[in-house]
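Below are the structure tokens for one structure; questions will follow.
Only one protein chain is missing; all other protein chains are in place.
Chains: A, B and C, in written order; residue numbering restarts at 1 for each.
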């Protein structure tokens, strides 16, 4: 019942602080005989790695992952897998200014009020650095998906920075990896770049919206009523730093639909049900339909900014706070690989959970 | 690890189908020596009860709850509490038409594909009838809250039906209980009534947005990283039938804020931190700030409608389906007491979890 | 994390007090499409039912079980299964004498000190009546076993009452159901009967040893390190009322063996490993070997006896206590079907857990 754990059969526990010696993750329940090595995990970690362009934090971390257990001669063994990432580019003195004052919009004050103690260096446990561990375990989850649902493919991307949305008519998934914003709309990239540069120069930060889809998800994943696939995905995404909202399928706009509009009609095509629309986002009653799973979430702007904000100290004194250090002008960007990782973990877990309870797919149609 | 369970220390498992003999909930971990009787639970159940006006299903269920265990001489004992609600007004024959055909927008098809069997009568386990159990356990959770956080107060209400939103300038919490829509804006009620009447007459249904706030929540509740208070609330609300999106605080609109705008500045007033705004929705880093917790969720329109929709049968045949029976034109209305119940359960659980790990509030300021 | 729950994938939560309106169990995670009806469960409940002969309590309970959910047209649906057994033959006034005094050897005093309140009627939640729910859920677990490990067979029996042990050379499993003691040694039955009659007449009670074996268990069940099959079995058996010790295989006597004696040598016979002895009790490193699983546990004598014992009241006054009412002179007898049920639950859970993580048996030999 660890509160730093996620997942039921494919479960993991992250540990570590932003400026401690290391961060990492303990993964348990992974099936045996899956291929796994550090190079594979590094591939995914490199996508989240900070300092790669001027739109993310300038902290320089190689994020080199070590596999300490659970893998033998290149294969998982079914035993717990320990992944460790050393912290190398800490600059803890950057944080001495905020040792006793609470950054507005930051977990500083709540950790203090909960625990009476906190590792204030770089956000400690509340730092987005924790998400590197998620990306690493996501790499393991992808091995599970390859083995259990070979055609499954996950992709996340940014659809909005501040008020700047993509133009859906120009959506091209081939563009996503080709720009620093994971933006699927080539026409939006330049504008986003200018806007972010301006935001950074003004000492400020900005929010964003991430969308994540999973294609090729088998029908029948999810476990009513409280382990619904969408409930687990909502928890998974809301647990990412700075996320304030999660939408599945039609999301908030489902409120404005009529039942006739919302109901995704069904036909039978090539021996399979085919839905004529996807307002459900691929999930009905908490269980996957076999359509694409589609979700979106909003990421608030980082609270570590150079503009002074009014706050108080531990002793209740009124002060202003400015956060020096190296911060992301738009943390939403680095949330993209994290979203993919969490999607992979939730789906791997539900594939295993389904296999445990039900065994194999049933309820074929036709 | 039951998938029909929710909660860590204050945990419950719901059971039962819409048209089976009964539904209910097994509650475990409740503190001893809290006052509890059936009248108290009935009070909350009556708020969700169907058939009370023409805007909800005409199924007539008294929803009388029986306490079968865990209470002795009017007090909880610390042992599991079993609550049972008999189903009395089933009309299973209403459902013979949909025995072999899948309603678009409904869990019919996903239950079939997952399990290869389903109790099709009235939606079986996927029916919103399950939420009566949530409201009942919410009544117990309120006893925990009274005992552990006496000033805490929870209220939910509708802020939108279809495209019709309330006017926030007319917000009056005193209005909420006085109309069939839990609407805090007296000026919106008539319009909503006409719109819903029209929706119902046209054989259709409509979505809605519920808002839920909790006042008087102590600072320090929530447990990073995967048991964040907002992650648990997101899962709790997303697990309610027909919910497609959950927002905390600024929600989706956080994407458009700058860091300067978003950061809720802090002052020290009357021996306590006081925030100058509440974009965070009362939660920072997954832990409560002491401000009001504010969340919203979108409820899609019910999929059981009279307008024919294209679908298929179990054998893959193309057919049209119409759902007779007694249905809610706007299931969002009855989601309001369910939202309050789930909020109460999450907060009770986190109060106990905090007490278990940390003992008492610490980290005072000033 | 309910403390009244057991199991991981095949999980259940028992509820109810000895003299409340009903007891029962909520079972979650059961695979769909297994045959299940009340007659099947009743068969197993009847084996544990009190009042069947003069060696068990004279409380007359039909122990009729009702299935309230999770079964449709004779098959499990994958949804939670609620089983309820009404209490009919309560005689709560029998217990007014012990309302304020603590029976030595009984949970009276510990429930009081933990919760500050207890349902003293008939032992409340601490009563052996709770084990009826275990036997009922064991009936469901057997359906899982039939489906997933068809040749698996479980049998428990008494091997000792007080100092009277069976003669292993006369062991005949065919005798077990033919006498009131589940005794596999026909030659021991008469002596046990005389001894128990004498014990009952003297107003006393006596301990016993139960042995339980499972044949046809597939190799590979169990999950190191903390979900070892033997660790789960030890917890399962120790959680039964009055159990004070659990042994697997050689048990306590393993202490006196040398490594040469203890190591069960292996040969390859008929395409399978065959062990030349079974000191391990069918479990090595927490995982089943494919041999018979063998365990034993000691049941202490019931603490409800007619002989006066020195004790105190809630107010600390020294008194003597005598427990009238209808009690078992040897509760070990009725623990036999409970042992079988718990064994069935543990094995069903581990079969599902193995299927979830590993999929199918691997690691064949030869």
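The rule is short, and it goes like this: a contact is a pair of C-beta atoms (placed from the backbone, for glycine too) under 8 Å apart; a residue touches a chain by one contact, two chains touch by 3 or more.
These figures come from a predicted structure and were not determined experimentally.
Within the full complex, the chain left out of the display contacts the shown chains A, B, C. Here one chain is not drawn; of C:35, C:116, C:178 or C:191, the residue touching it is C:116.
Contact with the undisplayed chain is limited, among B:53, B:315 or B:357, to B:357. Among A:119, A:215 or A:267, the one in contact with the hidden chain is A:119. When the full complex is taken into account, the listed residue touching the unshown chain is A:24, out of A:24, A:207, A:224 or A:329. Residues 1, 3-6, 8, 14, 102-107, 109-117, 125-126, 130, 160-163, 199, 204-209, 219-228, 230-239, 241, 244-268, 271, 273, 275-276, 279-281, 283-290, 298-305, 307, 309-312, 314-318, 332, 353-354, 358, 361-366 are the ones on chain C that touch the missing chain.
Mapped onto chain A, contacts with the missing chain fall at residues 1-5, 7-9, 11, 13-17, 20-24, 26, 28-29, 32-33, 66, 68-70, 72, 75, 77-82, 84, 114-119, 124-125. Interface residues of chain B with the unshown chain, by the touch rule above, are 1, 9, 29-33, 78-79, 224, 352-353, 355-359, 362.
By our rule, only the chains that are shown with their structure count from here on.
With rounding to the nearest 5, the Cα superposition of chain A on chain B corresponds to a rotation angle of 180 degrees.
Here the spacing of chain B and chain C, counted between their Cα centres, is 39 Å.
Chain geometry summary: the mean Cα position of chain A and that of chain B are 26 Å apart. Rounded to a whole number, the gap between the C-alpha centres of chain A and chain C is 45 angstrom.
Across the assembly, chain A contributes residues 1, 224, 353, 358, 362 that each touch 2 or more other chains.
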